[in-house]
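What you see is the complex with one protein chain gone and the rest in place.
As written, the chain order gives the labels A and B, with residue 1 at the start of each chain.
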Amino acid sequence: MSLPDLKHYEALSVEAGSVVRQESAWQRVRGNGAVRFGAVALAVLLAVAFAAPWLGTVDPSLFDAGSRDLLPGASGEITTLEGETIRHTFLMGSDSYGRDIYSRVIYGTRVSLAVGTCAALVALAFGIALGLTSGYLRWLDGVLMRIMDGVMAIPAILIAIALVAAWRGSLPTVIIAIAVPEIPRVTRLVRSLVLTIREEPYVEAALALGTPTWKIMLSHILPNTVAPLVVQGTFICASGILVEAILSFLGVGLPPDIPTWGNIMAEGRVQFIEFPHNVFFPGIFLAVTVLAVNILGDGLRDTLDPKMAKRV
Amino acid sequence: MTGGPVLEVRNLSIALPPGGDRKEAAAQVSFRVGRGEIVCLVGESGSGKSVIAQGIMGLLPRTLGVTGGAALLEGEDTTRASPERLRQLRATRMSMIFQEPMTALNPVMSCGQQLDEVLVYHTSLPEAERRAKILAILREVMLPDPERMVASYPHQLSGGQRQRIMIAMALVLEPALLIADEPTTALDVTTQAQILKLIAELQARHGTGVLFITHDFGVVAEIAHRVAVLRLGQLVELGARDEVLKRPRHDYTRMLIGSVPRLEPHVRAADATAPVVLETQQLCKTYVDRSWFGKRRDVVAARDVNLSVRRGQTLGIVGESGSGKSTVARCIVRLIDPSAGQIRVHGEEIARKGRRELKSFRRRVQIVFQDPYRSLNPRRTVGEAIMEGPLNYGVARLEAHERARRLMALVRMDPGALERYPHQFSGGQRQRICIARALAMEPELLIADEAVSALDVSVQAQVLQLLEEIRTRFNLAMLFITHDLRVAAQICDHVAVMSQGGVVEYGPAEEVFLRPRHEYTRALFAAAPGRDFAFASA
Partner (left out) sequence: MYAFLARRLLATIPVLAIVAVLVFLMLRLTPGDPAAILAGDAANTEQIAQIRAGLGLDRPIVVQFGIWAGKLLSGDLGESFYYKQQVTALIAQRIEPTLSLAALTIVIAVLVSVPLGVLAAWRFGSAFDRLLMGFSVMGFSVPVFVLAYILIWLVSLKLGWLPVQGYQRLADGFWPYLRHLLLPSITLSIVYVALIARVTRASVLESLGEDYIRTARAKGLPEARVLVRHALANAAVPIVTVIGIGIALLIGGVVVTESVYAIPGLGRLTVDAVLARDFPTIQGLILFFSFVYVLINLLVDLSYVLLDPRIRY
């Protein structure tokens, strides 16, 4: 029995009339409101961090005993490195040493963004390596996952505190201390991605076409992990900025001579009741930065990888 | 109860949100369902049939809205009823059952509780009477041991049993209208037959009007009194079953019915001298469940499977879910390793070979999978997908590209579309791309693992015709795996029927279909809906 000649009726087929989505993922991302807002806010902050010396600041470590505890907007004197005394408007007031809070906050942007980004990159790098290993070398998987469970069982702040206490605070130490507790989550994410993507028919098809394992990892698995990892990275960055601030606030973060928002707040907390500006200005900057990164992350997740919302 | 129709849909229009295919999901649709009558609403995906059902019940999602017309349930317009009135009407005057019995029941409530809910919120019966009513309806839907059913949870029951519970919930208060939205699509053929019979019986006994939504013409032939055909939201044909199925008037209906494969096997002279491309002997696959607690449970997925396929011929493996047919296919392509037995491709034994040695074998056997939406990497162009195979075997890039272009033309697609991404193509088009990808390797054996099961009837017909053309042109051997008896009848020369891991019947298609010997095969064919019906030929 031969099939009826269907060319005549192809135009009537259900697929002839349907419009298939032509928009790519990138276009969806660009159109998302949260992504736009977060990206713009971050761009502004990056600009601020970059342009710090030209935004009416002075060297953040400069101080003047005569300009202590000035209120925001007050004008006073400050001693430069060469020994000169110049007049300067303390836009955000000064702290108990006579340092300009405004300058310290602006320069603090650099540190916070740097710490957040580096911590995210470190955590991602290790997490990807461990996750891929775990997903592909099944015999190693059990052991690795138990270790990850163990690390996750210790509250992140405690790990960070302990590591900084053991090694003494410095920029690399703090970055590693923030990254380490985040590594298990990234590892689990990559591992679960590897395991699910491997089950996808298109990976099976690649196997049937004779594609070697390394090529499958590179061409099929890795590109499909980029989106969730970018989202995760954004959240780690936000978390990293927060943790750095908390560590500094508790006194176990970066050394006090480096201006970070946490350090500024730590020093200012003693006089909080009379001079709240010490805590509020850096606090606002901190909140806005982390908020921007979080909103960006939310937007990226909603457009790139909606399934991720279920993964706690 | 008056003598008018149970349901009268008059010029019903339901709008779609802006930016979609078209403005309306349903456009001025009118039909009636009388007392004791089964009306089948047929259409392919996107035809609007489910939307109409939801509109009648008042269950439309927030993005869709009724923009015109009426749905009169015993004279009352449900599209204009208040939410409270709709709640009162549901389950008492109109009920709905859905497609996926797996997910349609609340997993954390017992079946008895879910049935009881209907009675608690619509009647004021005391507990003893409710329980009596529940047990009675469970017996009526022919569930064994109603007392145990009441206490059990959905995950403890089979698909067929869950669907019976759904039917029980729908009919316990004896509504005038039952809307069934593809209730048997997710069930096995034999279970489907039982459920269809049940619905027909209950409906006849209680005089319920049934609006049965389906895309399967076999089902329509089996139970419909009248048929309504929908296309892209418009009603194109309406009439008695025999009229519509044997003498369709609209072009679209004629095309659809012409696309439905017949259950009579085609007879083609099989060349017994053609070389044997594939041969399996005592092929076995056992999954070992190695858990720390509990006994070691071995699941035998395939047992002693013996098959052979000659050049230029198609062998079909037919079976229900869990029969092991996909396992066999995967073993042959060596995506999984067989536990025992031999597989020979052109005489060369491949069941024991390691990954590296398999490379030369891979180009001779290719596979097309079931789900066109997951068979292509969303992040690579279709050109890359088709070229991947040849590139793996050292073919120069330029030549691989040329080959890809030729293949796209062969599968009747625009060769210029190689630069596009999978999401820019429809399901049927993607499946054709997958076929092109398989052919790029110039295989000798092509395996189609439920390759047309996820496609609409009209698209399915096109893809089947394409496969036939390819088979003839390249003189390929083909292994076609399906659960759909009609599809198997249409294109297979030989048929193997599998059940629970073993081959229960094996022979030329004509023999197996017309003179089945094993009782499972006979039961399978007996269950095929509309098997005795002579559809119109195109």
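Definition applied: contacts are C-beta pairs under 8 Å (C-beta built on N, C-alpha and C of every residue); 3 or more make two chains touch, one makes a residue touch a chain.
Remember, predicted model here, so these are calculated numbers, not experimental data.
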Listed residues A:A39, A:A245 or A:I258, member touching the removed chain: A:A245
Positions on subunit B contacted by the hidden chain, ascending: 57, 59, 86-92, 95-96, 98, 100, 103-110, 117-118, 121-122, 153, 155-156, 166, 169, 291-294
Where the unshown chain meets subunit A, residue by residue: 146-147, 149-158, 161-167, 238, 242, 245-246, 249-252, 265, 269, 272-273, 276, 279-280, 283, 286-287, 290-291, 294-295, 298, 309-310, 312
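Everything that follows uses one rule, which is that only the chains that are shown with their structure count from here on.
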List of subunit A residues in touch with subunit B within their complex: 1, 3-4, 6, 9-10, 12-15, 17-22, 24, 200-202, 204-212, 215, 219-220, 223-224
Complex contact set, residues of subunit B against subunit A: 20-22, 44-47, 231-232, 251-252, 255, 258-259, 262, 264, 266-267, 333, 335, 359, 362-363, 365-367, 369-371, 374-380, 385, 388-389, 392-393, 421, 423-429, 434, 437, 441, 456, 458-459, 461-462, 464-465, 468, 490, 537-538
